[in-house]
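Here it is, the structure, as structure tokens.
All protein chains of the complex are present and in place, except for one that has been dropped.
For reference, chains read A, B and C in written order, and residue numbers begin at 1 within each chain.
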Amino acid sequence: MIRFESDYSEGAHQSILDRLIATNNEQTSGYSEDKYCENARKIIRSLCNKPDASVHFFVGGTQTNLTFIASALKPYQGVIAAISGHINTHETGAIEATGHRIITTECSDGKINAQQIENIWQEHWQDPTHEHIVQPAMVYISQPTECGTVYTLSELESISSVCKRNNLLLYVDGARLSYSLVADVLAPDLTDLARLCDAFYIGGTKTGALFGEALVISNPEVARDFRYMIKRQGGLLAKGRLLGLQFEALLSDNLYLQLADHAVKQAMRIRQAFTSAGYELLFDSPTNQQFPILPDEMIERLADNFAFHRWQKMNARFTAVRFCTSWTTPSEHVDQLIRSI
Amino acid sequence: MIRFESDYSEGAHQSILDRLIATNNEQTSGYSEDKYCENARKIIRSLCNKPDASVHFFVGGTQTNLTFIASALKPYQGVIAAISGHINTHETGAIEATGHRIITTECSDGKINAQQIENIWQEHWQDPTHEHIVQPAMVYISQPTECGTVYTLSELESISSVCKRNNLLLYVDGARLSYSLVADVLAPDLTDLARLCDAFYIGGTKTGALFGEALVISNPEVARDFRYMIKRQGGLLAKGRLLGLQFEALLSDNLYLQLADHAVKQAMRIRQAFTSAGYELLFDSPTNQQFPILPDEMIERLADNFAFHRWQKMNARFTAVRFCTSWTTPSEHVDQLIRSI
Amino acid sequence: MIRFESDYSEGAHQSILDRLIATNNEQTSGYSEDKYCENARKIIRSLCNKPDASVHFFVGGTQTNLTFIASALKPYQGVIAAISGHINTHETGAIEATGHRIITTECSDGKINAQQIENIWQEHWQDPTHEHIVQPAMVYISQPTECGTVYTLSELESISSVCKRNNLLLYVDGARLSYSLVADVLAPDLTDLARLCDAFYIGGTKTGALFGEALVISNPEVARDFRYMIKRQGGLLAKGRLLGLQFEALLSDNLYLQLADHAVKQAMRIRQAFTSAGYELLFDSPTNQQFPILPDEMIERLADNFAFHRWQKMNARFTAVRFCTSWTTPSEHVDQLIRSI
Partner (left out) sequence: MIRFESDYSEGAHQSILDRLIATNNEQTSGYSEDKYCENARKIIRSLCNKPDASVHFFVGGTQTNLTFIASALKPYQGVIAAISGHINTHETGAIEATGHRIITTECSDGKINAQQIENIWQEHWQDPTHEHIVQPAMVYISQPTECGTVYTLSELESISSVCKRNNLLLYVDGARLSYSLVADVLAPDLTDLARLCDAFYIGGTKTGALFGEALVISNPEVARDFRYMIKRQGGLLAKGRLLGLQFEALLSDNLYLQLADHAVKQAMRIRQAFTSAGYELLFDSPTNQQFPILPDEMIERLADNFAFHRWQKMNARFTAVRFCTSWTTPSEHVDQLIRSI
């Protein structure tokens, strides 16, 4: 069975293992107050061109999302998100668990736009009973989205602009951020993200780390006392250096982008194979997730040798599926898949 | 600087690293639904002689505590704990964050007893206004305690008995459980814990894992739908197999106890050195944490070469400090300390 | 200015004031443990033909909703509701504040149906990743709905049946319950509600009480320790007898239905006037709220003398508005309105 189910099916890139082994016997302080974390923070601040950014490491994305959102919102405020946003679909109510509503908005491809945000804002404040309604106070977007699509720099600038004008915080879930950075699209880079958002995270788990997400908070107001919040939510790793070490490795020698680039190249081969064979795609994804719409009998046949995700029933005969490549997907696996199409 | 600050200053035991490396390229399902986790669960159930126990893996102790406690209590219920209990002292309100009060009770050495629990229970139910008061519904104890002391089997049996009689859940925080298992005390073993408690966890982080705690839920009622809770609280690790792999390694070939035994032996040497030199101990700890009461000038002198924790000012001239050994503390480090005493 | 804005613009029915005055100097126990509350509970149990129902009094509807829902759900569970449901629109996130998601479903007239509930249930349990998704565990409906529409007995039976089959709790928000009981529709009566739902409340505030909602819990499992929950959420009224006294008054001599009947009769006159004049209605409401779709210039004109609610812009020229009658709406006010149409 060849797995195209996810980008976190394997362990970690060798250079990460190497660093863990090399430093294993050292004694360091816990809770991410060690030199490796400090160095990783420095690297990230430099890559983001944001010398005063507050950088925090988490083990996973849900923990990152819930801790940041709970920290930045007041109790009666909610966060605007696409109906397909990860916090709304696959986090078992982790945001609501901290007392906040997700104010969902429709989208066809995972992306929301500045106008939608403006409308939600206007609708709230123009309603004379707005004190009876959850106050929108933050925008959550995923880059790339859960549909593999990517916000362009100009789209992010529009969103950032409407947020700033309306005093909404902007937060970007970067669980797969790497793949947007190498996509063949004019996407925001790290400096753009640090400039345009109040916070975003650089996902490690889905790009070759054992685990780890690096949250970058540009807005100093929401960064205050943030480590208390991490501990309160159970997210402070005792041997925090493991997180620093991994990000040092990923962000050195351009490794992070190389890993992403490999995955996206393999994904483009898959995309090309399906479209050449005449199949349509559910989303126009330039990243490592591809969503061909396939006949059900073909899906059955492919499922004998390949693991992938059934995404959405389209009609009586066709279903959209998801193939996901990773930093370590062997070319030969993709070759085999292409031959089977 | 030689560090006796904590038992989580280093990485992991070599056999754990070896397993991570050996399995690194395998593709497995995420979220602890892989074969390694399944096997680790089997080993734990067998060691606990509890074939139907529900076993779940967490990255850290605070996450384990808050998830279990929030899962088992009804909203208006609280958890009884020693005033020195970890949930009350060093988790930044993680339990309250889930809506529950910690009902604290005094103790001199980290241990509470059956009578204290019975009293809290009686006091609640005899108060005619008890509906206006948080209802005690669970007992939290740490084994060993934060003071290094250990509940004996007979003490745990008494506590368990008062809990069962009064319909209180009993939960044991085993962040350092290994050290109680090898202590020179008639302490409960894993089968006792599984038999006497509703849940307890086997700590990995502080006994040679990179990270990891294995929660064992004996009571099937509180185990229901528990994975939803882990996800909701942000504690479900994507590459969950990392947890399974580590517990497989720790719990094979008696490694877990060997690592603990090493630490306790070194701690006993430290204890012996201090008591021989005429110093008193704040707590009578048979485990890897030792709490000598030292003159302040001696503390200053030791601090030049050794890192340790200042625990409690005793009077104008003396302070109790904590020396903590670990699975990997070199004998020579202890030799050096002993020479300096 | 004649107000058709709401059914809680005035004080209370005279018989309620009379009882408050008559009993004012008596000394009673607090917190609804007095004889008046006990008697009101008896009356309600008898009207519901549910001798073992647990009956609790609240000051307002949001408090009732949040306390019941938070009490009955486990932390990772959510409540299914129409997107127009009061808990989703006008309670400032009170349900999320207790840690729970509202799982919304579309509807055109405030009502959801058994099939929609079944679909949500099926979708959840058929999703292999359901542990990553909020678990649907309760259905919330309003009777009548926020659109004035009414669930018929047979509709409620279908909903109840799908809930029971799927182990979903069924809860009915009865803020305006009285108006459904007198509507010209085969609606469930109190005995039906007590038989088909796990809990519902009989709204007093919007039918002539100063304030007060009576929650009837039929399901003994969710009634356990419920008074702790009321106190925890800040909903236990010190002089609780005020609630008992008001429900005694409302539920004696058929007063509750008489008050509702007056309001609905006046609403039907308004409805008739608008439809006779050729205006359409946004919702087909048989209760005290009427939603004519009117030309904007007519709305401007009416607004000079009448207060009412602008509900929804329909197109460039027409807007749906809401006229709400109450237990005390003077016939002459309706006469004036009719003359102005």
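Everything that follows uses one rule, which is that contacts are C-beta pairs under 8 Å (C-beta built on N, C-alpha and C of every residue); 3 or more make two chains touch, one makes a residue touch a chain.
Note that the structure is predicted; figures quoted are calculated from it, not measured.
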Full-complex contact with the absent chain, from B:Gly11, B:Gly99 or B:Pro292: B:Gly99
Option from C:Gln143, C:Thr205 or C:Ser218 whose C-beta touches the chain left out: C:Thr205
Hidden-chain contact residue, picked from the options C:Glu91, C:Asp173 or C:Glu248: C:Glu91
Chain B residues that touch the omitted chain in the full complex: 75-76, 78, 89-93, 96-102, 129, 131-135
Chain A residues touching the omitted chain (full complex): 31, 70-71, 74-76, 98-99, 131-132, 135, 225, 227-229, 231-232, 236
Residues from chain C at the interface with the omitted partner, ascending: 3, 5-6, 8-12, 14, 17, 20-21, 23-30, 59-63, 65-67, 91-94, 97, 205-206, 210-211, 228, 231-239, 242, 328
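As a convention for this text, only the chains that are shown with their structure count from here on.
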Intersection of contact partners for chain B and chain C: A
Distance-maximising chain from chain C - centres being C-alpha averages: B
For chain B paired with chain C, centre-to-centre distance based on mean C-alpha positions, whole Å: 49
Computed distance of Cα centres, chain C from chain A, in Å: 41
Separation of mean Cα positions, chain B and chain A [Å, integer]: 34
Shared interface positions of chain B, touching two or more other chains: 228, 231-232, 236
